[in-house]
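This view holds just a subset of the chains, kept in their places.
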Amino acid sequence: MKLRVLVRLKPGILDVQGAAVKRALVGLGFGELGDLRVGKVIEVELDAASPEAARARVAEMCRQLLANPILEDYTIETADDLAPRGAVR
Amino acid sequence: MKGAEPKVTVDLARDLGLTAEEYDRIVTRLGREPTWTELGLFSALWSEHCAYKHSRVYLGRLPTRGPRVLQGPGENAGAIDIGDGWAVVFKMESHNHPSFIEPFQGAATGVGGILRDIFTMGARPIAILDSLRFGDPGEAKTRHLVNGVVSGISWYGNCFGCPTVGGEIAFAPEYAGNPLVNVMCVGLVRADRLFRARAEGVGNPVFYVGNKTGRDGIHGATMASATFDEHAEARRPTVQVGDPFTEKLLLEACLEAMRTGAVVGIQDMGAAGLACCTSEMPARAGTGMEVELGRVPQRETAMTPYEILLSESQERMLLVAARGREEEVRRVFARWELDAVEIGRVTAGGELVARLEGEVVARVPVALLAEAPEYRKPVARPAWLDERLAFDPLGLPAPADWGEALLELLGSPTLASKEWAYRQYDQQVGINTLVLPGSDAAVLRVKGTRRALAVATDGNGRLVLLDPRRGAAMAVAEAARNVSCAGGLPLGLTDCMNFGSPERPEILWQFAEAVEGLAEACRVLDIPVVGGNVSFYNETSGQAILPTPVVGVVGLLEDATRYATQWFKAAGHAVALLGPDAVSLGGSEYLWTRHRRLAGRLAPLDLEAERRVQAAVRAAVTAGLVSAAHDCAEGGLAVTLAEACVTGREPLGCAVRLAGGARPDLTLFGEGPSRVVVEVEPARAAEFEALMRESAISWRWVGETGGARLRVDVGGTTLVDVPLERIEQAWRNGFERHMA
Amino acid sequence: MRFGVVVFPGTWSDCDFHYVISEVLHEPVKYVWHRERSLEGLDCVILPGGFSYGDYLRAGAVAGRSPVVEALRGFVAGGGLVLGSCNGFQILCEAGLLPGALMRNECLQYRCQSTHLVVENVDTPFTRGLRPGQVLTMPISHGEGKYHASPETLAELKGRNQVVFRYAEADGRVTKAANPNGSLENIAGIVNPEGTVLGLMPHPERASEAAMGGADGVLLFHALLGSLVEDGTFLKR
């Protein structure tokens, strides 16, 4: 089963990297840019009896290691969370 | 799988970088057409990068022997005896091509590669130095490269845990399409525990250790042996990615395995990966090797024998163990959680036999792989050289304000402080660094002894362009002088020869001349060359880099408490200038920064005088007679004095009076070899004078330290009188200003 | 005082601490491998600098959940002293043995440089004998040293006098310019409420010999050595 974890800085914590990327993009002429934040995406494949079980295990991974609760929030997405048209490249 | 392999033809060989003649030679010597896999082996091992086809005939000119030399060129790194049972192991390598394609990973894996060269010898790395060249910092592309390269070096070296203690960064438009990333590493080992990359002992098992193999960097060696053009994009191999943590594990595991006594020989899988190790190791020992490629730990699926042999995945080694002691090796690598897989054994046949699932995919005499053809291609002195040499810099207008001219020079990207770069490098891990980056040479103590090592790198492409022989000799002289200024006796040298395409007669001429200059300087200064590297084909669409030999010199201090740094220490001390008077604006930083000209003749280099000046400085430092010693290099005397004023923690001014010469620009900014500025406490002046007389060098008192300004009078007129804040401002922030 | 220096596979300041403790202080010291689960017989455990398990996710994240760090909890509960420097500080925060977290430097670059630290809390075994307001000079070397804590945590830290060191100017003023990594309120080092676990980003072991350009770091060790009472407990003051 494939799942994806998005780890992001909590709101209110200054995202220095995001600010730097934004500054660089504005410098390149993307003046229409509003907020920009940078986080991590962790894509995992694992054996599990059901999507729910998989999600529970991944949540456990987040609690134990993948996110630092003082700094970061996380969301877990499964294939179901993505509309079929998906993303293009 | 075999069915999918391309048919081997001379055209295919050409696509892989071999010439038709080379292909013929392979067919004749093998007595048959090579297989696809075998052709891959030849293409990698007979590439310029691995085989030194165009350079070998010249490199023989370099002096490589000396009473202290334990290992000269030919192994992963050179080694020199430093007494008390210790040897210093060092080597410099280029990673120019990969760093242009992907600056961060290219530079990072460059550091990884040179570290492995050192610890395969059994030595623990204690210092890294990086010598970098880039195009015009005014261009966004250059800044991107500088940022990427410096952070790549920082990432890899810091995570691995070896301090970066020195280096250089210089800029010239000629490097725009071909930046240079040369990295040197220095390590320490007990002199009787040196390991070598030899597959000795028929029947001994061959282990693959370290990271798994992927399709990274296949044909990296071939790529490093071609110039860039508009098709470079298409030929890009998969970029190699560094893993400094695994490298640290590999270091500890290798050193621990070596301590068991079960290791017979070991080599780093660098350029041309497994192919290189499985042929070079037996070739050095006069043996052969059999390997089963199916046993090679792999990260990707369905890799072909060709790919497995030529992959340049990082952090891997090939290790020959003593038969019967396999378990000891496995146990050590297991403790460090690394793969250690027996993939073959040493044989008597003199052949490399590679199998996949039992089926032979390559069978080649190792001697044939190791014996690439040698070329002596035509050389020609460039026609344009005379015009450049004929230019007389003194025909140019003199600046209206000498102080402003000095500030402009101090803020130029090449001369400004490189703190922006080195503060990103861990400079101290290991707690050996007595002198951090920011002085002429870094100094590292050797724990467990009273001794210390001084290390520095140097190379000035502008000087070499105008006079390859003298310019290269000047690089040796300057690196050695930097080491001597710190108090170190130069013991040995490693080099990186960065040039354009050797297939062009004028480039090969530059190279041949530069080697000659290097050899001459090393002979007179008595510094053996114990290793090095040639990087040709640094050109893009016909535009070659400045010919750039970079040298790294390692020196020894008998007493780790007797070293000197380059900055003035206290007010009221006397300042002396040692060395000859002859200087020139030809090829100078002043001529470039102010007039954007690269022309003129170089100052003469008297190697005998150089030797005496260095000996005198060393003696003065060792006797504690000088409180600072600073080499006069790029930017000339005025820049040297300014640096001595502001590079220490507390800025300290000086007032200097010089005799009038042909023109003030020459006196202030002219560059010439063999000159050193020293600071002497008045109470030691008499002793110092006696030592200088004994040394038979030319020297003079020129002024004294004190105050918060740099003042220079020439011929009785005050030309420079600048507050130190302005100097600091220009010099300290110069680099960052260019990088912004 | 019996010291243990913890060694993760990617640790690199282990040998430096070992050297200072054995060659400069002449005290007994041994290495403790990261899989060790017993810290018996030790008075003070050092968590040195480095990249414990590569630290590719977050500095100290994996090490904060390692066997030896689990063992540290009992060791601390039993009154043992712990000094975490650089990566060691990051590990202590990740393990929850100290509050807060260390983030990427605000400049987004690694920084290796000399820093001045003003001492705020002298009621710990690591700082007893120092003067409040005293300025120490020690180098830093890290890419993730920006201390962060929630406003509540920060208030608690201050309320309990847990801030031990702040980055400062040479004269002790705490200024923005003296902050090398964007740390919250210039915080460079903190202790647990009991004062027995110290985490700091700077490297005391690199400033423990005059030959290395300064010996302020060794003051922490001297304080430690002086704090050990014969019954095996530690003095704070």
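To keep things simple, chains are lettered A, B and C as they appear, and every chain counts its residues starting from 1.
Please note the rule applied: contacts are C-beta pairs under 8 Å (C-beta built on N, C-alpha and C of every residue); 3 or more make two chains touch, one makes a residue touch a chain.
The shown structure was predicted, so the numbers you read here are calculated from the model rather than taken from an experiment.
K.L.:
Only one copy of each distinct protein chain appears here; what is the full stoichiometry of the complex in this structure file, written with the labels shown?
P.N.:
A x2, B x1, C x1
As a working rule, only the chains that are shown with their structure count from here on.
K.L.:
So with touch defined the way it is at the top, what topology do the chains form here? Options are line, ring, star, complete, other.
P.N.:
Topology of touching chains reads as a line.
K.L.:
Indicate the whole-number Å distance between the mean C-alpha point of chain B and the mean C-alpha point of chain C.
P.N.:
Distance between chain centres: 36 Å.
K.L.:
Could you state the distance in Å from the CA-based centre of chain A to that of chain B?
P.N.:
42
K.L.:
Centroid from C-alpha atoms only, then distance chain A to chain C, rounded to Å. What do you get?
P.N.:
Here the centre of chain C sits 32 Å away from the centre of chain A.
K.L.:
Quick check on the complex: what are the chain A residues that touch chain C?
P.N.:
It comes out as residues 13, 16-17, 20, 64-66, 68, 70-71.
K.L.:
Mind listing the chain B positions that touch chain C in their complex?
P.N.:
It is residues 151, 154-155, 158-161, 243-246, 248-249, 252, 336-337, 422-431, 433-434, 445, 447, 560-561 of chain B that touch chain C.
K.L.:
Going by the contact rule set out above, which residues of chain C touch chain A in the complex?
P.N.:
Residues of chain C touching chain A: 57-58, 61-62, 65, 93-94, 100-101, 103-104, 106, 108, 148-150, 182.
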